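Left out: one protein chain. Kept in place: all the others.
By letter and in written order, the chains are A and B; residue numbering begins at 1 in each of them.
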Amino acid sequence: MSASDTQSGGDGVRADFTGDNVVEVRDLRKLFPLTRGIVFKKTVAHVKAVDGVSFDLKRGETLGIVGESGCGKSTLGRLLMGLERATSGSIKLLGEEITTLSPGGLRRARRNIQMVLQDPYSSLDPRMTVGDIVGEPFDIHSDVVPKKGRRKAVQDLLDVVGLNPDHINRYPHQFSGGQRQRIGIARALALKPEVIVCDEPVSALDVSVQAQVVNLFERLQNEFALSYVFIAHDLSVVRHIADRVGVMYLGKVAELGNEDEIYEHPTHPYTQALLSAVPVPDPLLRGHRDQIVLEGDVPSPANPPSGCRFRTRCWKAEEICAHEEPLLIDRPGSTHPSACHFAAERDVIHAID
Amino acid sequence: MTESTDFAMEPDPRTEPPESPEQQKREINRSLWADGWRELRSKPQFWLSVVWVLIVSSMAVFPSLWTSGDPLDNCLLEQGSEGPSAAHPFGFTYQGCDMWGSVVYGTSKSLAVALLATVMTTGFGMLIGVLAGFYPGMVDTVLSRFTDIFFGLPFLLGAVVFLAIVPERNVLTIAMVIALLGWTTIARIMRGSVLTTKNRDFVEAARGLGATNGRIIRRHILPNSMAPIIVLTTINLGVYVGLEATLTFLGVGFQRPNTTWGLLIAEGQPYAMQGDAHLLLIPCAFLVVTVLAFILLGDMLRDALDPRGR
Partner (left out) sequence: MTDAVIESKKNPDKGALSRVHFDQTAPLLEVEDLKVEFHTRYGIAEAVNGVSFTLQEGETLGILGESGCGKSVTAQAIMGILDTPPAQVAGGSIRFRGVDLLTMDERTRRHVRQNKIAIIFQDALSSLNPVFTVGWQLGEIYRKHTGATRAQAKAKAIELLELVGIPSAKQRVNSFPHQFSGGQRQRVMIAMALALEPDVIIADEPTTALDVTVQAQVMRLLGDLQKSMQMGLILITHDMGVMADVADHLCVMYAGHAVEQASVYQLYERPAHPYTKGLLESIPRVDLKGQELVAIKGLPPVLTNPPPGCAFHPRCRFARDRCKEEHPPLYDVPGGRRSACYYWEEVLES
């Protein structure tokens, strides 16, 4: 084991790493084979869940990944966590390539990237106490905190996320959904990771509790210098918490920019359609917003359209869209990359009169 | 999506008034096992079953507590088939042995077979089930087809055939035959249970933390998939007691000079119709009550271990 392994937390690798980008993803692909046959399986097609995604996550920032169901954002999250093996492409965590790591190396790398899952009711083992759950990272990575100090470390974590440390011996079913989510967050913080991947962390919570948890995420980010990959379908929440946003459609990134660029100056038709569909809690905007109605259904990720994947539902589609896939590059008249041959700004969230 | 409508949700621990030490102690043990236990112990049928099982077990282990001396020592053919009387409330067997004593002494072999068979069934079945459920692909396919082969063997026919060719019919061999033909049910159920548990979020979370497969199986999969196995194992105990009796009755189980309930039933059956009903009824009654006790226990365990609603 190298010297960096014996230091506490991810501090070993973290201390070595001086770059700006804590995560660098290049051309990431994950294809799921569709098979036929019972005993001898034959691959007949592939679900292109993630099909060529590239982005960077800067230290201390929150990158929001938005998209609708089937766009691949959850698969992307799991690839970052190493829960799925990439079919091709590269993921660099703190400068280290993790797609080719051995299981042992992956375990070590996990000290730097942790995950918070969506469902507070199934993400905690119902037969373990809260203390065991939050302390499990210390059991797995036994050199992070010595045995004697573990109970205190767990109690500190519970306190940090706003739970009563005395409840360390309680079981998950004794807590509400919002509290369980906090337990999950405490577990993710235990190893002091650099990056936390949040997969729809507030979608399953009541509205009045969502704000509590979102605020908690922000507070923790400031306190512990965390970087977030925040995956969600709720564009309103993402706007609030994210610094930069990537919009995904059918396994590819359609548009990538900072929060202002994406929300105030969206250039990709899909982003515009998506934003126009997000309801705003203000009845005065009724009938005054630009309503883009998409026709047709989302194509199957096993058989995406040629060229631009969005062309079958896009009102701007032309010949070129079927032949040439638009790359995620800077487009004329815009400061951020967009994967559309005809990228042009359009305001869809404010009233237009 | 949003939380299910759960009117019985626990109060907010943070806004509750500070607890007394007794309250804290009660709270600490509110695991799902503890909840199950609390539900169980409130039921009278549970205690009845437990008491019977204890009685029968002590008869098996300490027969001398229940009756004086091995009944086979005191068998007099002249007493044969005599009905219940003041001195011998259960009468005599066909050979003239004390019925009560015979039943008591018969307990140990009957229970031993059941216990041994259950241990083997559950042990082997769990092993195969966990491996097949946890490791997809070839491992699962091979193990599942292996299970299917055994599953396809008709139980009684297979048992009769195997026991006919076995060199000696004792507790071990009879138990082994039962286990050989019975492990598949446990394996299948375990596999299903493991498959369900494997896909639950907290297993993925453990993987995300860097847990090894061994740890995941030990700490997460097993505790969460054991419930149906516990239930089935308990029920199997009862079923196998009955199975031993069946096999013995058919002539492929124990033989004299052993004493088992099956033998008593087998011997008593031809004469029961002729008026000596006690020859059949007494051992049958013990058998039925014992089987029932185990099955009831298993049923109640199933209800008690049903995980609380989300």
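Note that a contact is a pair of C-beta atoms (placed from the backbone, for glycine too) under 8 Å apart; a residue touches a chain by one contact, two chains touch by 3 or more.
A quick note: this is a predicted structure, and the numbers were derived from the prediction, not measured.
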Which of A:Val22, A:Met81, A:Leu157 or A:Ala273 contacts the chain that the document leaves out: A:Ala273
Per the touch definition above, residue among A:Thr35, A:Ser142, A:Ser236 or A:Thr335 touching the missing chain: A:Ser236
Contacting the left-out chain in the complete assembly, out of A:Glu97, A:Asp206 or A:Glu324: A:Asp206
Of A:Thr35, A:Ser142 or A:Gln291, the one touching the omitted chain in the full complex: A:Gln291
Residues in subunit A touching the chain absent from view: 68-69, 176, 178-179, 206-212, 214-215, 233, 235-237, 239-240, 259-260, 263-264, 273-286, 291, 293-294, 297-298, 349-350
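The criterion applied here is as follows: only the chains that are shown with their structure count from here on.
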Complex contacts: residues of subunit B adjacent to subunit A: 1-3, 9-10, 12-14, 24, 27-28, 30-33, 141, 200-202, 204-212, 215, 219-220, 223-224, 307-308, 310
Subunit B-facing residues of subunit A, complex: 39, 81-83, 103, 106-108, 110-111, 114-115, 117-119, 121-129, 136-137, 140-141, 163-164, 166-167, 169-171, 173-177, 179, 184, 187, 191, 203-206
